[in-house]
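Before anything else, here's the structure in question.
Removed from the display is one protein chain of the complex; every other protein chain stays in position.
When the chains are written out, they are named A, B, C, D, E, F, G, H, I, J, K, L and M in that same order, and each has its own residue count from 1.
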Amino acid sequence: MDNTSLIAMASIISAGLCIGLGAIGPALGEGRAVAQALSSIAQQPDETNTITRTLFVGLAMIESTAIYCFVVTMILLFANPFWNYVISKAGG
Amino acid sequence: MDNTSLIAMASIISAGLCIGLGAIGPALGEGRAVAQALSSIAQQPDETNTITRTLFVGLAMIESTAIYCFVVTMILLFANPFWNYVISKAGG
Amino acid sequence: MDNTSLIAMASIISAGLCIGLGAIGPALGEGRAVAQALSSIAQQPDETNTITRTLFVGLAMIESTAIYCFVVTMILLFANPFWNYVISKAGG
Amino acid sequence: MDNTSLIAMASIISAGLCIGLGAIGPALGEGRAVAQALSSIAQQPDETNTITRTLFVGLAMIESTAIYCFVVTMILLFANPFWNYVISKAGG
Amino acid sequence: MDNTSLIAMASIISAGLCIGLGAIGPALGEGRAVAQALSSIAQQPDETNTITRTLFVGLAMIESTAIYCFVVTMILLFANPFWNYVISKAGG
Amino acid sequence: MDNTSLIAMASIISAGLCIGLGAIGPALGEGRAVAQALSSIAQQPDETNTITRTLFVGLAMIESTAIYCFVVTMILLFANPFWNYVISKAGG
Amino acid sequence: MDNTSLIAMASIISAGLCIGLGAIGPALGEGRAVAQALSSIAQQPDETNTITRTLFVGLAMIESTAIYCFVVTMILLFANPFWNYVISKAGG
Amino acid sequence: MDNTSLIAMASIISAGLCIGLGAIGPALGEGRAVAQALSSIAQQPDETNTITRTLFVGLAMIESTAIYCFVVTMILLFANPFWNYVISKAGG
Amino acid sequence: MDNTSLIAMASIISAGLCIGLGAIGPALGEGRAVAQALSSIAQQPDETNTITRTLFVGLAMIESTAIYCFVVTMILLFANPFWNYVISKAGG
Amino acid sequence: MDNTSLIAMASIISAGLCIGLGAIGPALGEGRAVAQALSSIAQQPDETNTITRTLFVGLAMIESTAIYCFVVTMILLFANPFWNYVISKAGG
Amino acid sequence: MDNTSLIAMASIISAGLCIGLGAIGPALGEGRAVAQALSSIAQQPDETNTITRTLFVGLAMIESTAIYCFVVTMILLFANPFWNYVISKAGG
Amino acid sequence: MDNTSLIAMASIISAGLCIGLGAIGPALGEGRAVAQALSSIAQQPDETNTITRTLFVGLAMIESTAIYCFVVTMILLFANPFWNYVISKAGG
Amino acid sequence: MDNTSLIAMASIISAGLCIGLGAIGPALGEGRAVAQALSSIAQQPDETNTITRTLFVGLAMIESTAIYCFVVTMILLFANPFWNYVISKAGG
Partner (left out) sequence: MDNTSLIAMASIISAGLCIGLGAIGPALGEGRAVAQALSSIAQQPDETNTITRTLFVGLAMIESTAIYCFVVTMILLFANPFWNYVISKAGG
């Protein structure tokens, strides 16, 4: 249980929980937005263009929070500054 | 309980929780979107094409958060940088 | 409590929780979609074909998140790279 | 507390939780679908056939997630690859 | 705290939690289905036969998830492969 | 803290939790079914017989999940195979 | 911390939690049933007899789950087979 | 930390949790029943007698689950069989 | 950490949790009953007397569960039989 | 970690949790009652006096559960019988 | 880890949790009351004075539970009897 | 792990949780009040002044609970009496 | 595990949880307020100016609770009085 393995363990657990938890909110939020978009199209077919455009902008906005989580997960796995430090120290 | 097994354990637990938790949100969100799509088709059959198209784009968007989780799970299992490091060190 | 048994324990626990948790979301989401499909058929019987077709596509989409969990569970049980490594090392 | 008993304990606990948790979602989802089916039949008796057929397909789909859990539970109890390994090693 | 008692403890705890948790979902789902059936009968008395028949098929389906849990509980208590192994080893 | 007392403790705790948790779902489900039955009788007094009959069948079905829990609790307390084994071994 | 006190502790804790948890569900379920009965009487005063009779049968059914918990609690406190065993062994 | 104090601690904690948890359900259930009774009286003043009588029977039924908890709490505090045993043994 | 302080600690923690948890349910239940009473008075001012009388009986019933908790808390603090025993033994 | 500090710690933690948890229920219950009172006044301004009087009696009743918690908190902090005992013993 | 620091730690943690938890209920309750007050003013502008007066009395009542928590927090931080005792003993 | 660092750790954790938990309630309560205010303005534009005034008073009231938390957090960080004591003792 | 690293760890964990938890409430509250604002604009377009102005004041108020959390997080990371103390002591 030296430094290297402790930091690796923390990174692996944290990466899994980060995207695992972070996918719940955006998926529910997008589900709500898409559901309402379909309801609005059915109610006002003439506004399909406006509704679809607003929906896509909104989905991009919501998706951004999932992407924050994904980016942090990728950083933890592949560009982890703490890991790089202990590796360089272990290899030095 | 050497380094190798600790990192392997952390990866296994993290992979299972990541996709296990990450499947809840998208499934509920897609369920809501599909349910509303069916309701909208029943209410406005003439707009079936528009509704179906918007639904599929939305489902793809929601599915993307599940796919983030799946990708991270696969990385943790098969392309785990921390595992590769300790294996190469153990084998070197 | 050598390496072999630790990794085996982690794999078993993780496999059970992964599919156990991952079955909740899809089941609820599909239940909602099916319920709304039945309601829509009752409301608009003439659109049964469209509704059923959209329902099946949606169910397949939702089921996919359950299948991700099932695939990861199977990988953890039968194609576990960490287990293969320690077995090959123990047997070598 | 040798390897054999640790893996047996993990398998037993994991099997119990897997089906225990995994039965909640499908039961609730099927309950919702059946309830809506009955409501739809009462509202549109002429469509009983279509509704019943769609209901059964949907129930089968939802039941599949419970069956995934049941299959994993059975594998953990009766075809557990990790248990087989330690048994063969203990008996060899 | 030898192997025998550890496996016995794990089996007892797991059996209790498995059926304890697994009874919540089916009971709620069946309660919902029965409630809706009664409401539908009151609304459309002429369809009592169809509603009752569909209800019983649905209840059987929902009950199946509770029965999965009950079966696993019984297996854990009376046909536990891990217990049989350690008993045979202890008695051999 | 010998084997006997460990298994006795596990059985006692598991029995209490099993029926304690397992009574929540059936009680809520039956409460919902009874409430809807009363509402349906008030709405359609002429169907009292059909409603009452369906209600009792449904209640029996829901009660069955509580009875599963009660049976397992009784088995854990009075016909516990693991307890019988350690007693017979201790007394032998 | 001999066997006697361990089993006594487990029985006390388990008895308290069993009836403490097990009273929540029945109380909520009965509250719902009573509330709906009062609403139905106000809506259809002529059916007071039928409603009251159905209510009492339903309440008895729901109360049964609370009684299961109470019975198990009493068994754990006053007819505990594990306690009887260790007492007889300690006194023998 | 001898037997006496362990059993005393377990009894105290269990008594507090038992009535603390067990008061939540009955209070909510009675609140719902009383609220509906007031609503029904306002809606159908001529049935005040029937409503009040049914309400009191229902409240007594719901209160019974709280009384189960109270009785168990009192038994744990003042007629605890395990405590009596260790006291008699300590004093003997 | 002798017997006296252990029992004192358990009593203090248990007393705080007992009334802390036990106040949640009655407060919510009474809030619901009072809210409905005000709504009913506004809807049917002529029945103010009946509504107020029924409300007060109901509030007393709900308050009784809070009083159970308060009584147990007071017993734990000022008439604790376990504390009296250890004090008398310590002082004897 | 002598007796004095253990009892002091338990009293401090218990006092904080007791009023911290115990304030949630009454605040929500009172919020509901006040909200409904305002709604009723807007709906039936002529009954403002009756509504306000009933509201204040109800608020006092709900507040009583918060006051129970506050009283217990004050007793734990300033009239704690267990603390008095250990202090008198420590000072004697 | 002498007495002084243990009591200080318990006081700090308890103070933070007490006001942190205790602020949730009052804030939600007041939000509900204010929201309904605004709705009532919009519905019945002529009763603005009565509504506002009742609102302020109600808010004061709800705020009182938050103030209980704040008072206890302040007592724990600045007038803590247990801290005063250990300080005086440490300084004596 | 001397006294200084223990009290510092407790203060830091407690400060973070206090404002972290304490911000949830007020934010939700204010969101509800603001939402209703906007709805009321849209419904009764002539009463905008009264509504806005009442809203601001209400928001100030709700904000006060967040401010209690903030004040306690600031006290814990910058005017912590326990920290001052140990610092003065350490420096004395 | 000297003082410096303990305080650093506590600060890091506390900072992450503080803003992580503290962002949930404001985001949900603002989402509700914005949603209602859009609904009110659609319902009463002539009041867009008043609605938007009230919305922005309200959003600022809700945002303030998020900002409290952010400020505390920044203080914990960059102006932590406890960290400054141990650093100065370590460097002195």
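Going forward, contacts are C-beta pairs under 8 Å (C-beta built on N, C-alpha and C of every residue); 3 or more make two chains touch, one makes a residue touch a chain.
Being a predicted model, the structure only gives us computed values, none of them experimental.
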| item | value |
| --- | --- |
| Chain M residues that touch the omitted chain in the full complex | 1-2, 4-5, 8-9, 11-13, 15-17, 19-21, 23-39, 41-43, 45, 48, 52, 55-56, 59, 63, 66, 69-70, 73, 77-78, 83, 87 |
| Residues in chain A touching the chain absent from view | 1, 3, 6-7, 10-11, 13-15, 17-22, 24-26, 28-33, 35-37, 39-41, 43-44, 46-47, 50-51, 54-55, 57-59, 61-62, 64-66, 68-69, 72-73, 75-76, 80-82, 85-86 |
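One rule holds for everything that comes next: only the chains that are shown with their structure count from here on.
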| item | value |
| --- | --- |
| Angle of rotation relating chain H to chain M [CA atoms, steps of 5 degrees] | 130 |
| Separation of mean Cα positions, chain G and chain C [Å, integer] | 37 |
| Geometric centre distance via CA averages, chain M-chain K, whole Å | 20 |
| Contacts with 2+ other chains: residues of chain E | 1, 11, 13, 15, 17, 19-21, 24-26, 28-33, 35-37, 39, 41, 43, 55, 59, 66, 69, 73 |
| Overall pattern in which the protein chains touch one another (line/ring/star/complete/other) | line |
| All chain pairs that touch each other | A-B, B-C, C-D, D-E, E-F, F-G, G-H, H-I, I-J, J-K, K-L, L-M |
